[in-house]
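Heads up: the structure comes next, in structure tokens.
With one protein chain withheld, the remaining protein chains of the complex are depicted in position.
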């Protein structure tokens, strides 16, 4: 077999375990004689021809490092890439698939491993069409990546347990202040559309109330839980809330916002909103913390190192056996694979009958509904 | 329904997450009107009539506590209980099932939730027979507990991930010394018969060599890995080893032992043996650490808090629906249940074709075999 | 000696190590025959007659617990206590010293140990005057408490190292995202007037820029550091900033604030301001995290457990030897004591020539000045 060259890229928001995947993809491929090329900053590196070879030295010792040695990028769909400004000052959006084809040909890249979320998988599928339209084949293998654990087709994604551990640890920490000052403390965690982190961290952190996007909440119910606890001598409450949670009938939380801000949710988002409303409705002093980027960073937990290695190893196997267009997933407790299209642009929300929700309710957690 | 009383006990070695199970068992049962009685120190409390009522206050705030608020005991099978000494000084072993029946009747205990390992489940089944022989029914529900993750019938047990995290953290720590002093460092972890902890922690901790009971190892191969790495400029190696690992053709490690010691394995166990032999065969300076009890203790990781809660909640559901003689398990990624007999006295070893073994090999981990 | 009764209270914001102090105060006093009474929620418990006896059982096992078992309160100066509302709806402020005298007499409290910050010490001194005006003596001993490490008269306060560890850990975590996405990441830490946490955590976390209240910063200098690093291929920067830091010539950060918010600084405080301005001036994408309450909570680090125990033990010695009106402090590396007045209402800011500032500069940390 002539040496085959495999490109690897990481796209979208970073997540603990990315380097573990890169390592687990590269080592077996190198061992079997493939050449492995790292593409920098996601699809942007493909567009801008920024690549570097990955040998054993480059991927050794990175297992426990957070982030991605390849860099990443949130906004770089080659089909709709901002190449500059139009005369009227608006961004000039172009299809730069041709540049990607050129990069791939220049480096002899025969296949591409995309480590990314639903948007990145969708982007990869579009790019594959763009290659096809130019008479080229883009052979793809995917590894699912989302810290929110909401990717369609897989029961779990790497990085999620690390985020849960961070968020549960924050609840543990903040509780001592809640107890000492008889407060309600709100901890806002990641999850724009799916409440997995809030649900698992809230359960692990013993939150009295968990608010997730899938279950619109009733602020009067939340306030009543806090007040009733105080009445029983439990003069504090812990509330875990997904950044995307919202009240029944409510829109995104925009009530108290600087209108000049480009980022209306983050500036006084749902965490602040819930804390303010609890205090107003229950009379119990309330405070909030927004974990934000703390959840993405740092060294992956052991669980995620193992899971990311298993996913990367499976993806390498897909490449070695030429099973293109597939994504490594966890299904029925085992690592397997599904078509890449199945994960693109779809999300796995928390189902209302999820057993973790039932377990949380059974230990007296409120979801803010009557 | 007249109030029904449910006894709860924790048996065998302690494990992070026991309190989370007790809480998740008790809260829903209390909510549904059951009375819950904690039995102290495993089956011993049943024999010696040491119990205490568990109300909401007793099981609140214990989710993140290590150990068990009920206490545990390693050796207290009521069918073969040491009640004292015979005239010749040997222990007098008796069947004290009658005492257990009396305790159960005195407190009106209608059913028993046993949180324990294979030995405890076996013990519970024997006790049930003893009750039956006395014309009594012992209604049982089980929650599997083994830090070694080797219980038959469940894909995972709570406490295991916490032990893995501890052991992987130890590998992370010790590596810096290995690198600075150009040594081989051996970390001995738990696992008398099954290598799950060594396998997962070794993979997560990036061990170059993992030695588990299921794969007898060749010391020459181990020494060669260490030496070859040094030859390539990697002047250190990390070795993770299960306490029950042994060389090909070898018995338990008893080579260098104080004959007067009652505990021949622990005093210079496999960790020391492997370190000594690596140094002797490779010339690379070697040291070892035995993690021992560090792996059992401390607060459970978020993963184990959620898992233990899910197991406890499922067990409460078995009780509430009168599905006796069953144990909560994880199967196909979901919490379900199987007959208690299926988990009694059987162990789930690491299969040779386990995908984690394959993943570890793919990232260049040696299992000490050619 | 007739049994003497000592009251203990914790006042102001909570801080890791408070329980260690309570334990270290109570155990030796109990051993020497004193009666110890815990006063709940700071001075508020003295006003509202909420106390409870502290025996060995109450203070055992609390060493590693965050928060305070006695509860605390931020706003409860007996000389200016809000007892209700005036007819016009404004708070009715009264001197309730008489109630405190009554509580003290009812429980036979002969002396008071105040664990609190400069405000609480000042409050205690005022209360002592109020007692004196009523012909009573209020015998005081103090233990300094401020997570900000800015109490006058002591080189270090307990809780500070735990806050530094939390903040340095946050920098460690967030750096991986900064590197992966080539961003400037701003971490806002506590410190309204003094920059100790930002200085130590920033140095420990390897921040490229540290902004503290004592050194007004120049945003152009900050942006230039970020830009120059990017130019040298270091495409990320970490910035640690005290909540009270401000630009040269600038007032408190109120630029981008919801005018309806009661809390203008926290809603888009200095962290957001600095991140926005770095991005605007340097073109490098910037994000921020506000640690807030995460720094107060959780179990104290070993250092703070030892320090809090040493302070508590010293305070117990002051009581036992009748050395009233003094506060335990660290001076010249040793625990000793000074008059309580010396710590009241004074703050210890970071001096410009602090050796930690010099050390940080020597390893290339910018303080945002030319």
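Here the chain labels run A, B and C in written order, and each chain numbers its own residues starting at 1.
Everything that follows uses one rule, which is that contacts are C-beta pairs under 8 Å (C-beta built on N, C-alpha and C of every residue); 3 or more make two chains touch, one makes a residue touch a chain.
Remember, predicted model here, so these are calculated numbers, not experimental data.
Novice: Tell me the shown chains the invisible chain touches, ordered by label.
Specialist: When the entire complex is considered, the left-out chain reaches B, C.
Novice: Of the residues listed, C:105, C:129, C:155 or C:228, which one is in contact with the missing chain?
Specialist: Hidden-chain contact among the options goes to C:155.
Novice: Among C:80, C:99, C:313 or C:346, choose the residue that contacts the chain missing from this document, as touch is defined above.
Specialist: Touching the chain that is not displayed is residue C:313.
Novice: Thinking of the whole complex, not just what is shown, which of C:73, C:203, C:239 or C:344 touches the missing chain?
Specialist: C:203
Novice: Can you name the residues of subunit C that touch the chain not displayed here?
Specialist: 23-24, 27-28, 31, 61, 63-64, 155, 161, 164-165, 168-169, 172, 200-201, 203-206, 301-303, 305-306, 309-310, 313, 316, 330-335, 355-356, 358-360, 362-364
Novice: So which bits of subunit B touch the chain we can't see?
Specialist: Interface residues of subunit B facing the absent chain: 10, 13-14, 16, 18, 41, 65-68, 71-74, 166, 170, 172-177, 179-182, 185, 256-258, 260-261, 267-268, 272, 287-294, 296-298.
We adopt the following convention: only the chains that are shown with their structure count from here on.
Novice: Treat touching chains as neighbours: how many steps, at the fewest, connect subunit B to subunit C?
Specialist: Counted as steps through touching chains, the separation is 2.
Novice: So subunit A and subunit B: same face meeting same face, with over half the numbers shared, or different?
Specialist: same
Novice: If you take the mean of the Cα atoms for each chain, which one ends up farthest from subunit B?
Specialist: Farthest from subunit B by mean C-alpha position: C.
Novice: Using mean CA coordinates as chain centres, what's the subunit A-subunit C distance in Å?
Specialist: 35
Novice: Let me have the rounded angstrom distance from the C-alpha centre of subunit A over to the C-alpha centre of subunit B, please.
Specialist: Computed value for the inter-centroid distance: 33 Å.
Novice: Going through subunit C residue by residue, note those that touch at least 2 other chains and give them in order.
Specialist: Where subunit C is concerned, no single residue meets two or more other chains.
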